[in-house]
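Every protein chain but one is kept in place in this view of the complex.
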Amino acid sequence: MTSPSSSRDRVLGRVRRALADVPEAPEVARDYLVSHTPDDPAGVLDLLHDNLVDYRAGVHRSTRQGLPALVGRLLAERGARTVVVPPGLPGAWLAGSDARQRFDDVPLTPAELDSTDAVVTGCALAVAETGTVVLDAGPGQGRRALTLIPDLHVCVVEAPGQVVASLPQALPRLDPTRPMTWISGPSATSDIELDRVEGVHGPRTLEVVLVVD
Amino acid sequence: MSGTFIGMPSFPEAARDAVRDTTLRGNLRHATHTIRAKRAGAVAELDDWAQLREAGKQIKDRTLRHLDRHLEQLERAVTAAGGTVHWAADAEEANRIVADLVEATGETEVVKVKSMATQEIGLNAALETAGIRAYETDLAELIVQLGDDLPSHILVPAIHRNRGEIRDIFRDHMQDWGRPAPDGLTDRPADLAEAARLHLREKFLRAKVGISGANFMVAETGTLVVVESEGNGRMCLTLPETLISVVGIEKVIPTWRDLEVFLQLLPRSSTAERMNPYTTMWTGTTDGDGPRAFHLVLLDNGRTDTLADEVGRQALRCIRCSACLNVCPVYERAGGHAYGSAYPGPIGAILTPQLRGTATELDASLPYASSLCGACYEVCPVAIDIPEVLVHLREKVADQGGAGHRLERAAMRAATWLLDHPAALTAGERLASRTRKLHPKRLPGPGAREWTNSRDLPELPDRPFRDWWKKNHA
């Protein structure tokens, strides 16, 4: 690198010269909608459900009480014999599964994650209009790699508290300083003839459990 | 990518071959028409699309107006969060910075997230010269890399390849780069995606250095955003120990809240989805989560020249969605390679001549690679008036003179003189009408020849309208 500060000054100097006689731009008119969805928690949850299904996620509803059995069944149905447990995941969630648990309290290596069949997490938020679950590395979610390498991701969303309708409602509830992964369905590609195919590098199966009490 | 766009012929010449390539025409037609209809559907779902589009435009314009402040704020925020910011005035400097950073890690291979900025600066070739192998991990980029090909689309660089061609490329070339393609690979898209998954997985798991671009950089928080579909981006952004992101300076947005606009505009315009499958957001480095070292290389490479042009600067609003390519009738027939740049299609026709200048015949021909039909402007999620910029750039090209333009200027001036002297014009019209029986069907000479190669000239009337008017009304 040759004196990096000089390039900084050069680029900023060029920017300032380019803008020397440009008039002030007007305030941004934010007259778009805060939400496209009626303010009804049941309807918002249905929309989240439909949009997740539309992008080929499995979606299931459960009571808090029924959650361990459902998670156990989802893991078993996919033949998951090992499961990654992020720090802070409520122990009860895996009480109904006999899959061997791998804890990330001492970070698992990429190879260890690759040899694990599944991961179970909670989430920070879900956005109905886009069919998105947001993970922010909080308790029960863990670091980003945990939900990336195992081929099955079971994600638990607590409704209605963790569900919002729209992006303008979602962003203020998130902390940008945290590393984040937004997930809208299993991994996919449109790179062959612009046709959508699910299942590339991320988990090929995404099961979302909506907990409603 | 070992191929290069350098030394390519002018757009009309390159397009001539593309137009006659029936496989290419079929591939492009199929792909662009598929996505066109889907995009229209995804956009129609939002009643406030026009307002979102206007807000996107205004946020970008306001950001560009004070780009220096936003960049400085971004630099402070990224630095405070544990990242290191580098400034690159041009491609050469950016490539050198990245190569030095990789060399400092002691590694000789890197995994890459699809990135227009690194395509633009030819990073892979520069790394190769420095003895560093760059593995493209986006499916389409992989197809391009394995096929020793050039990208031809912003979103889907291998759009010019159909499934059969992709199968052949995988079967013949995966072994040169690592794990070979599975035996008996079919051309089913799901099988091709699976082959890519297997081929790349070992590379992801051992990678120590990742290289990316970014879709957005939030100045107030120092957060970078990468939107993607496959998960290769997540692999490159989270597994390596060192992450280097090369990002154009125009990708900065002022606030976290601004994402509520762009994350609605981009996926629907790009892949026609409500939201792309994966979005990664990171702010500097985080203990125990993702890379331990993060370097952000802020790239100028012609952007400040573009910023200085009062008409042309709107091109810097571009969020690289590629909707304009997908609706463009010229792109559909000429293909992406004819544009001779990482940025093809309508946006490329206004971006490339501004980033690179118009000194080469190719770059000077790009502003004319449009019928000005306006379909690109109509779908642009940040309302870039591409036809307006094209015409503005034509003026610049015409002003600099050069091949053909001196003659053209003389002809245009003569036409204006004639049109500014109705008596002379009328005399000319009458002469043409009177001699109409003598006009041949095919004409020689520049312009006339191109016209009459494929079209008959209109039959001249026996008199111009103004003579009819004089006789019947005056």
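Remarks
As written, the chains take the letters A and B, and residue 1 is the first residue of each chain.
Everything that follows uses one rule, which is that a residue touches a chain if its C-beta (ideal position, glycine included) is under 8 Å from a C-beta of that chain, and two chains touch if they have at least 3 such contacts.
Simple rule for what comes next: contacts and distances are computed from a predicted model.
Here one chain is missing from view; checked against "Cytochrome c oxidase subunit 1", "ATP synthase subunit b", "Oligogalacturonide transport system permease protein" or "(Fe-S)-binding protein", UniProt names that protein "(Fe-S)-binding protein". Remark: the absent chain touches shown chains B in the intact complex.
The residue touching the chain not shown here, chosen from B:Arg133, B:Arg292 or B:Arg409, is B:Arg409.
Here one chain is not drawn; of B:Gly184, B:Pro440 or B:Pro458, the residue touching it is B:Pro458. Listed by residue number, the positions of chain B touching the unshown chain are 11-12, 15-16, 19, 25, 310, 329-330, 333-334, 367-375, 377-378, 388, 391, 393-399, 408-409, 412-413, 415-416, 419-420, 422, 425, 429, 432, 446-447, 450-451, 453-458, 460-461, 463-466, 468-469, 473.
One rule holds in what follows: only the chains that are shown with their structure count from here on.
Between the CA-based centres of chain A and chain B the separation comes to 29 Å, rounded to the whole angstrom. Within the complex, the chain A residues that touch chain B are 1-2, 4, 7-8, 10-12, 14-19, 22, 24-33, 36, 51, 54-55, 107, 110-111, 114, 127, 129-132, 137, 143-145, 148, 167-168, 170-172, 176-197, 199-203. Every residue of chain B that touches chain A in the complex is listed here, in rising order: 27, 30-32, 34-35, 45-48, 51-52, 54-55, 58-59, 61-62, 64-68, 71-72, 81, 86-89, 93, 96-97, 100, 137-140, 143, 155-156, 158-159, 162-163, 166, 189-190, 192-194, 196-197, 200-201, 204-206, 218, 221, 223, 229-232, 234-235, 237-239, 249, 256-257, 259-261, 263-264, 267, 271, 273-283, 286, 288-290, 298, 300, 304-305, 307-308, 310, 313.
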